[in-house]
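What follows is a single structure, written as structure tokens, with notes after it.
Some chains omitted; the rest stay in position.
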Amino acid sequence: MRNVSLDVAVQDLDLHEDRFFDGDPTIRRIARSIFEETRDLPIVSPHGHVDPRPLAQNTPFPEPAALMILPDHYILRMLYSLGIPLARLGIEPLRGEDFEQDPRKIWQLLGDHFHYFCGTPTAIWLNYQLHQVFGVRSKLDGSSAQMIYDELREKLQSPEFLPRALFERFNIELLATTDAATDSLENHAAIRSSGWRARVIPTFRPDALLQLASPTWLSELEKLGETHGSPINDFVGFLRAVEGRRTYFRSMGATATDHGVEEPYTERLPNEDAARLFDMARAGKAATADQRAFEAHMLMEMARMSCEDGLVMQLHAGALRDHNRRLFESYGANIGADIPRATEFTQNLRALLNAHGNDPRLQLILFTLDESTYSRELAPLAGHYPAVRLGPAWWFHESIEGMTRYRQHTTETAGIYNTAGFNDDARSFCSIPARHDLSRRIDANWLAGLVARHIIDEADARSMARALAYDLAKDAYRLRASESVRQPSARS
Amino acid sequence: MRNVSLDVAVQDLDLHEDRFFDGDPTIRRIARSIFEETRDLPIVSPHGHVDPRPLAQNTPFPEPAALMILPDHYILRMLYSLGIPLARLGIEPLRGEDFEQDPRKIWQLLGDHFHYFCGTPTAIWLNYQLHQVFGVRSKLDGSSAQMIYDELREKLQSPEFLPRALFERFNIELLATTDAATDSLENHAAIRSSGWRARVIPTFRPDALLQLASPTWLSELEKLGETHGSPINDFVGFLRAVEGRRTYFRSMGATATDHGVEEPYTERLPNEDAARLFDMARAGKAATADQRAFEAHMLMEMARMSCEDGLVMQLHAGALRDHNRRLFESYGANIGADIPRATEFTQNLRALLNAHGNDPRLQLILFTLDESTYSRELAPLAGHYPAVRLGPAWWFHESIEGMTRYRQHTTETAGIYNTAGFNDDARSFCSIPARHDLSRRIDANWLAGLVARHIIDEADARSMARALAYDLAKDAYRLRASESVRQPSARS
């Protein structure tokens, strides 16, 4: 679209010390000073999608394309939208068609099209990784791509770039992964038994077990039976098995569950109706409406269990998954075709909040992709119910403007102490520090704006900055009670 | 959540002269100059919820907690959301459970947790009251709370802090209260007959009479019969009694009605259907759907009556009342558990606007809690229909960011002359000047931003500032025709 420069001279990559702060000298000066308060705090990462295996094995990461492009749906979806087929980006089609297997060519595609990402968080995160994690000093483009590839590839083989070395260099105090309810958590077990004193904990995500109408539900149920130790024959047994898995996750350090739903509908069914839906599903006869009712009921059950076992409950609502059926059929799930929908919380959550929203044992963290709900529904809910915290700006909104809007739309109603701090939500391990750097800068800049307008004073701003960068995440996810994975959480 | 400082040294409370203006020196200079135009204008308060009794009796206000905490649902909901039970905040449970009766302890709770309000309008309003109304010079926190309590308590006993003295010191030109349709307006009558020359007028709010399905509807109907002077036996009699109350309110100085609805649905029913719904309700058989249809019909009737008697019609739409049933059962209505919903105006108001929207006799002021409707529906409606004015940023949105977004989302489509000026919407009397100060500063700052970008010139900005702070409220609420409560409005 834009002509590629014929001048192949490589340009310098530079990260400005005051990046992402307002140009206004007053705000910039204050932002810089507030950021000093948080820039060196340890990273608490209570929600994300990093694969724990590299940390369990501690063998070198794969080459750059597999590390930084293939797990990053932000990169894949942008390049796909601009006309590059996924197979050319190294994604393997399900039916055996050709796909690119030369990682250098995939990396070159990223370099050739990197200007498409101008103004997006993807560019910011990648530039941070190149510069700060890998020490690259050339701007990524078509002419520099191979040279940068070589540099990354070489470094990734060195001991300083082994997974655990990076984990420590990134100053990660805690990393939570997201794991299917039926996951064996073998990598978490391997980390714990290895003697490495890092805190890497699982998160209980039972979505697949709730999707009655899915073609994979029966096999998920079977897996549950296997991990549970006996087959699941009825709804009561199902609930017991789910409770059993929660207990196991807690024993492995988990402090939270996570639930992804298209709409956050909650409603308790009479027990016999829930049992009947379960039986229909076992007979392969559950329809979409049945799944909706069952999920609504199970969210009630999950809140009830959280009251009992103390696991923090996360609810990520509003993504219509696999919108692009052709891509889903060609490549399977999770290749970037999830599209948000308008989302309703006020009425949908009423049943759950009326049942458990006043219970101090419940901590419910809400996430949205529909920014119109920030000021209209979520901040008022979080600013009223003791059980509700507002999760940080999610997914597309984990961006400069997105995080700024989040603060501007929620703080005046809910304050910051009803929010849950920052989640990096990373899939790509090396993007973790990039995301915390960006988030801390944006919050410092937002607070500096409040100070400059005399809405808060600088002492308050410093306390708030520390809370946003560190304390709130630890509180919201109940991470304080067990500073080591060796002990069960005091809450549970 | 944040450690309370062990250092009990009290910090100074300071209100910066340029507070809430942008840090940018150009904008700040212009904002200051525009604010000079409006800072000393009298306060016109055409919509709020202040209790008229203290003004009628002119005896000292109660102690500080009863004056500043108990009527303030912003404070109550935030403290409740952070885990403090309402009973500890002095709210009396319906079923006789214990509750805190020592106002000093309640005040101390506010002091201990005042940092939770950092960045919220509540903190801004409270700091203004402490500093400007009461002359306090210490920052409120746990260590200063008792000292400040003493200072406030003492001042509240002095003649300078009697209700009418404050009313005059606040330079209030007009104060409208909000009153049930069946209210006797005895306090308004007492004010008028006292010889005090202040303008305190009622607003006609008949919501309770429209909620057919409510358990209290029959008793409301009975009250209507009593104030009307004869029992209400049918729908025609009901309409006549409502018209009679409107006439009475007008005779007491009212220039407006107010209607709170969950959705702003309007639709005229055939007369016999409306009558049938009314009869069903009298027989205790009205359902939620009946109420919805009846409210839609009655909004049409209210618009018709407004065309006839000239009362300005306010419509506050979009709050789901008493979302938290457990709290409602324990403490009753109006303790902060109202949560906004997505709200639709374009289709819902079509019937009303097609019937009366082109009629110059109707003035309809619309309020929303759903900011996505500002640019999508409300500004286009106000920028087209002669009868429609857009009410100011309401409730959660009466805040720095909220009021700024309101201007940014509505002005380019509707201009400012289709808006209704500022409402303080206060429940707590002493917050009135705090809210006008904030609003005038935010508007001055917004206008200064337009001047700095050469969108308007400084002369226009000055005229607009005066309109926003004073003229528009007087025009929109038809307050000009009767500058004294002694005469009936020229419009009516």
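In order of appearance the chains are A and B, and numbering begins at 1 in each one.
The working rule: a residue touches a chain if its C-beta (ideal position, glycine included) is under 8 Å from a C-beta of that chain, and two chains touch if they have at least 3 such contacts.
Computed from a predicted model, the values in this text were never measured in an experiment.
**Student:** List the number of copies present in the full complex, noting that all chains share one sequence and 2 are shown.
**Tutor:** The complete complex, not just the displayed part, contains 3 copies.
Quick note on the criterion: only the chains that are shown with their structure count from here on.
**Student:** Roughly how far is subunit A from subunit B, going centre to centre by Cα mean, in whole Å?
**Tutor:** 40
**Student:** Which residues of subunit B touch subunit A in their complex?
**Tutor:** Touch residues, subunit B against subunit A: 1-2, 15-16, 18-24, 77-78, 80-83, 115-121, 124, 320, 323-327, 336-337, 339-342, 369-372, 396-397, 399-402, 405.
**Student:** Inside the complex, what are the residues of subunit A that reach subunit B?
**Tutor:** 24, 26-27, 342, 344, 346-347, 350, 353-354, 357-358, 360, 372, 375-377, 379-386, 388, 408-409, 411-418, 449-450, 452-456, 460, 463-464, 467, 471, 475
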